[in-house]
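Here the complex is missing one protein chain, while the rest keep their positions.
Residue numbering begins at 1 within each chain, and the chains themselves are lettered A and B in the order written.
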Amino acid sequence: MTDVITDTVERRPTPRRKRRLGGRTHIVVFLAPAVLIYTVFSIYPLIESLRLSLFDGLDDGSAVWTGLGNYTTLLSDPNWAVRFWNALWNNLILFFIHMVVQNPLGLLLAALLSLAPRFAGAYRTLIFVPTLLSVVIVGFVWELILSPLWGVAQTMLGAVGLGWLYAPWLGLESSALTAVSLISVWQYVGIPMMLIYAALLSIPDELLDAARVDGLSGVAIFWKVKLPLILPTLGIVAILTYIGNFTASFDLIYSIQGVLGPPDYSTDIMGTLMFRTFFGQQTQIGDIHMGATVASMMFFIILIGVTIYLVGVQRRLTRYEM
Amino acid sequence: MSQLVLRKVRKSFGRIDVIHGVDLEVRDGEFVVFVGPSGCGKSTLLRMIAGLEPISGGEIAIGDEVVNDIAPADRGIAMVFQSYALYPHKDVYGNMAFALRHAGEDKAVIDKRVRHAADILGLEPLLKRKPKELSGGQRQRVAIGRAIVRDPEIFLFDEPLSNLDAALRVQMRVEILRLHKRLKTTMIYVTHDQVEAMTLADRIVVLRDGRIEQVGTPLELYHHPENRFVAGFIGSPRMNFLPAARDGQGHVTAAGSRPLDLPVEPGSDVVELGIRPEHVGLCAAGEGHLTGEVLVAERLGGETFLHVDLGEPEPFVVRADGSVTQQSGESVGLRLRPESLHVFDGEGRAHPHRERHALIA
Partner (left out) sequence: MTQTAPPETRRSRRGRSRRTGAAAGVHLVLAGYTLIALFPVVLVVMNSFKNRRGIFGDPLGLPDARSFSLEGYATVLGEGNFALYYGNSLIVTVASLFLILLLGAMAAHALAEYRFRLNTLLGIYMILGIMVPIRLGTVAILQLMVDLDLVNTLLSLILVYTAQGLPIAVFILSEFMRTLSRDIKDCARVDGLSEYRIFFEVVLPLIRPVLATVAVFSMIPIWNDLWFPLILASSDATKTVTLGVQQFIGQYTVNWSAVLASLSIAILPVLALYAIFSRQLIAGITSGAVKG
């Protein structure tokens, strides 16, 4: 149905002309703006990046086709390969720490909240606070807290007799990446907590009652009934962690450590590498084509992860009708 | 005069044909009910009449005008939906006035018509309420009131009562019937409840798989079903079917029964006999036409349904008086009334026979 009014021969006397059926323009009107903006500012740039990565820049500003030349450079040229593999490795460590610390912690908190203790609402609300804050702010706050200059961390550890443990973690090559990862865990644990909590809430009470009638204890109900039912959510949490790992962590590292991933590239990740490659830094001049190559590599790495998730994980995690 | 005419109306969703060429004429003021099993295309057909579903082929005319390309709002119809479809953010008055306001009708006219409809349906005390503050029955009444306000030439109902509980459904059924008597407007009503169909309809249209199986008054369909499908679909409990054959004299025998005196036209093959549970008489075992063992006796008080095993896959159901004493395990004789027997051929077509019940006109 449209508002288009056409001249039709009227056989019944009616006060006004009749609207006709059949126009489909409204579908285009509804879809066009979203499709347009999304295509121009999200899909096109992605494809353009892939294209740029296949060219090499000349001094006069023109570009020449190199095929996979940039990728070969990135993966095998000594100057590039070291940085690339290091950054990728660091990203994987970051992901690993999130998987073993953030997600189990989120699961624990969600499980406890789902027992509906008193103040559950308040706990939930407050634990989610860090997630709302800008990564930049979180980064600075922790930098100050961990700073030997201020000494808050030192004082607090000292108060419980653990003063000897303290080290300027963010500044040490051996611990910087772990420290940054844990800060990120601190900030984002609210998200897995919420997702898992919601999944736990959606398990019908009757099912839990049935398990209780079957004689299962609270702990057994958790492992044998609840956990299998929320596995799909845990799968989603894992893939979100994986994707976020390549994007969101840039902000944190950039604001705490800067763009070089100090000390000595120990916190350098794909995001900082891409930023540096693209815009240049100190001695290095920016290179659009290598930047696009790094971005494209990230794209493929994410694609691999998502594919593994979709093919290997998600299909096996049956979604139960609840 | 015909109010609504369907000519070779077809509908396909993509490659799937859902309505296969339907022809139908509905007279002015008539109450027509579409029945049929789930998925047979009742709603689709109704929505095509409303203009909500484009037509793949054929022609639909309302009044004298072909409306194939005309928008729903200008077809002179009003529709009542199963889920009521009230606008949740408008109160009862707002819901009823909505279409007229949208059409730019005069305020006083709107008010008069809304109050008139509210009066018919007893909705005056509820006019300021929001839909969520109404019971299911009240909501359905508002939905009907909203249709009345539009003063349509045809009312379309799509299973309007199926979300209501049994008692309310009976009450609303009567109310819709009274409404039809009062407004005398053409109504087309979709349901899969055959009690609704039998009680409301001037004429019933039985649909199956997108085709019309039979059109007729409720009693025509009951007494003279044209085929096995209609015979089985109309009537509750369902008609009993028995395999049958025709002997040399043109008389019919059902499996295990004595020959029945049912002369059918020569040349027609007979494969099945149909008889409704209420047209079977009980007698002592060995007497009557058939004998079998009672499997279950369902006693409803006023009447009793006996499920009798005749050696067929399905038990044979007899609707007997509430006072019968037969227990399960007992043998009973069954007497069939020739004038109520239905004879079907290999394609399921009903064959007239001499004894067949004459319609009470």
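Things to note:
Here, contacts are C-beta pairs under 8 Å (C-beta built on N, C-alpha and C of every residue); 3 or more make two chains touch, one makes a residue touch a chain.
Here the structure is a predicted model, which means the values were calculated and not measured.
Touch with the chain that is not drawn comes from one residue among A:54, A:113, A:170 or A:273, which is A:113.
Among A:46, A:82 or A:308, the one in contact with the hidden chain is A:46.
Taking the complete complex into account, A:186 is the one of A:71, A:166 or A:186 that touches the chain left out.
Shown as candidates are B:5, B:73 or B:245; the residue that touches the absent chain is B:73.
The chain not shown here touches subunit A at positions 1-3, 19, 24, 26-27, 29-31, 33-35, 37-38, 40-49, 52, 105, 108-109, 112-120, 122-138, 140-142, 144-145, 150-152, 155-156, 186, 190, 194-195, 197-199, 201-202, 205, 208-209, 212, 233, 236, 243, 246-247, 250-251, 254-255, 271, 274, 278-279, 288, 291-292, 295-296, 298-299, 302-303, 306. Against the chain not displayed here, subunit B makes contact via residues 13, 47, 50-52, 71-74, 77-79, 81-89, 98-99, 102-103, 150.
The rule is simple: only the chains that are shown with their structure count from here on.
Work out the mean CA point of subunit A and of subunit B, and you get 57 Å between them. Chain contact summary for the complex, subunit A toward subunit B: residues 1, 8, 11-12, 14, 18-22. Subunit B meets subunit A in the complex at residues 51, 54, 63-65, 68-74.
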